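One chain of protein is taken out of this complex; the other chains stay put.
So, chain A:
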Amino acid sequence: MPDFRKLGIGSIEALLILVIAIMVIGLSLSTSTFLTAPNLFDLLNQSSVNIIFAVGLLVVLIAGGIDISFAVGASVVQYLTALTVMRLGGGNWALGFIVSAFFGFLLGSINATIIYRFRIVSIVVTIATFNVFFGGLMFLTGGVSIYDLPDWWTDRVSLIHFSTVSGNANLALPVAVMVVMVIATWFLLRRTTTGRQLYAMGDNPEAARRVGVNIGAMHYIAFGWLGMMAGIAGLMQAHYVQEVVPNAFYGRELDVLAAVVLGGARLGGGRGTILGAILGILLTAITANGLNLLGISPYAFKMIIGAIILIAITLSSGGFAKLVGARFTSQSVKASS
């Protein structure tokens, strides 16, 4: 039997892969449209933005923090980027990426500064900055969307395009960007000393500090990285929907957070994998897609997704046996830790 752990597949990842595989097989058999190139490509196109968010958030979660403000931060970055490139006379993709990443990093650094310099818990800080970003953006823009984005930004870029019997299959630019961001984050976490230090700080900040990890720098790297990812995700979302809406990401942060933690990242730090985060997002995306194809009322989607996550947590964290045999909880906690 091959060693899955060497491939980065732990027990949570294996469980998610199993569930996704069962769902894919079930949907392929019960619907004629699920396992077609157009549908799968659309699924990828639509999940790309969330996956970029997810890998960014994963870095912060591994470092032991939490960020509520990244999604509305992405809206702020979208607006600032749109205004900047228009001021600079149009711009192009390179400029767009640089400006988005820069503004994203800046917003992340604001969070990092307050969290690190003033020793305030990250959830309090990011809830406050969430309100500042969102309230400020809605106030300053008056809730007005931007429709006249530059052409380079909104023109469809097709990576792979072909026609099949069931329609046009089209793989869009966000997927490529998503792949690059996933690889970059994987490299940061798995192939650099910084990545190891992020894990170390998340597991035990005091121990990490004593072995010489620069805690301040780690804060800026983690929150700055998430900011950058959020900025680029915002750029991609504006490309995909061809407009900038100030409240487009409102509420998205909790959906992404739920999916990432479902993928095995621990709130509290030190644990989490990129594969798990991606699988978490894919599980919710495939569920929504499958329910849609099965002709179930769109109003029921969120209900079913919520129920699936709730059941998944109940089963994965501690196992079903613990839920039944609660009297032996303390023993099983000791045994598992």
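Here, a residue touches a chain if its C-beta (ideal position, glycine included) is under 8 Å from a C-beta of that chain, and two chains touch if they have at least 3 such contacts; residues count from 1.
The rule we apply is simple: contacts and distances are computed from a predicted model.
Not shown: a single chain whose UniProt protein name, out of "Transcriptional regulator, GntR family", "ABC transporter ATP-binding protein", "Acyl-CoA dehydrogenase family protein" or "Autoinducer 2 import system permease protein LsrD", is "Autoinducer 2 import system permease protein LsrD". Listed residues A:Ile98, A:Val241 or A:Ala300: the one in touch with the omitted chain is A:Ala300.
For the chain missing from the display, the contacting residue among A:Val19, A:Ile123, A:Ala176 or A:Leu293 is A:Ile123, taking the whole complex into account.
Which of A:Ala37, A:Met138 or A:Ala176 touches the hidden chain is settled by the complete complex: it is A:Met138. Seen from chain A, the chain kept out of the figure touches residues 63-66, 68, 114-116, 118-125, 127-136, 138-139, 143, 201, 205-206, 209, 212, 214-215, 219, 251, 254-255, 257-258, 261-262, 266-269, 297, 299-307, 309-310, 313-314, 317-319, 322-323, 326, 329-330, 333.
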